[in-house]
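Removed from the display is one protein chain of the complex; every other protein chain stays in position.
== chain A ==
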Amino acid sequence: MDITRTLPEECIAKIISGTSPRDACRLSLVSRAFEAAATSNFVWERFLPPDYQEIISSSSSSSASLNMLTKKNLYFHLCDNSILIGNSNNTSFQIDKLSGKKCLMLAARELSIIWGAGDTPYYWNWISSTQSPVLPKSRFSEVAHLRSVCWLEIKGRIETKILSPKTKYGAYFIYSMENGCYGFQTPVKVSIRLENEVEGGDAINAYLNPRIWSGTHDQQQSNEELLQINQQDGRLPIRREDMWMEIEIGEFFNGSQVDNHGAVEMCLKEVQVLNGKSGLVVHGIELRPKEES
């Protein structure tokens, strides 16, 4: 009994839409009938976020050409490319490949950086991403560059309703370090807090610039020290594929949209030692689904 003779293509598509994007790709290799169902718009529209249409049309970037893609191609396009949304295009939107959930990134301009308002360029100044050839390419028009500050405090806030519901999210600080940066041997404190919850917000140490990056000769020693730090004390950064650095601020679970009208607050600061710091370049804060460990 060949089920493709008993079940019409719409039924097969319906069944496939209840699996996952990865399964759907695999299923297109089963047989001709499955391939047709597995690549259908019906299936991939189910994998895209429910409000994808709205998000795309609100974006300034080429929504017309995006709408011409098949839903499957649109899905993969949004996985590999971010589109700018929000006022002043200071938020970027993407999809997480495995789950189809939303990934959002707040530009540096969207964050509140103490002393970074722009009228005190002695402390922080704003660089257009095209101006600096040394830095990795930015998806936003500007990045924040730290010239010199003692009180380092960066905060981000995002409403949970624009994220995908019933998802565990991780928040990541995306940045870079200039040559000649200083002041980051001491760790900064990172914390994350759901606004309408009482608990949470415990600060964790984060080493933005562990010694290994400064290229000292005693590399081996640094590695061991780093491992120690990692286990006991705080978080370490990693370099992303787009060449920016990232360090985890924290994680939270975004519940269902009905009962959660609040926002998430993310904070990175160093206001205790108050040593002089310089050379940090802030790209933004990214929120993306985190797998259940």
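Basically, contacts are C-beta pairs under 8 Å (C-beta built on N, C-alpha and C of every residue); 3 or more make two chains touch, one makes a residue touch a chain; residues count from 1.
The working rule: contacts and distances are computed from a predicted model.
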Undisplayed chain, where the name is taken from the UniProt record, one of "Elongator complex protein 6", "Potassium transporter", "SKP1-like protein 21" or "AP complex subunit sigma": "SKP1-like protein 21"
Full-complex contact with the absent chain, from A:T6, A:S65, A:N87 or A:Q272: A:T6
Hidden partner interface residues of chain A, rising order: 1-4, 6-8, 10-11, 14-23, 25-35, 73, 76-77, 79-81, 96-98, 170, 172, 212-213, 226, 230, 235-241, 243, 246, 248, 288, 291, 293
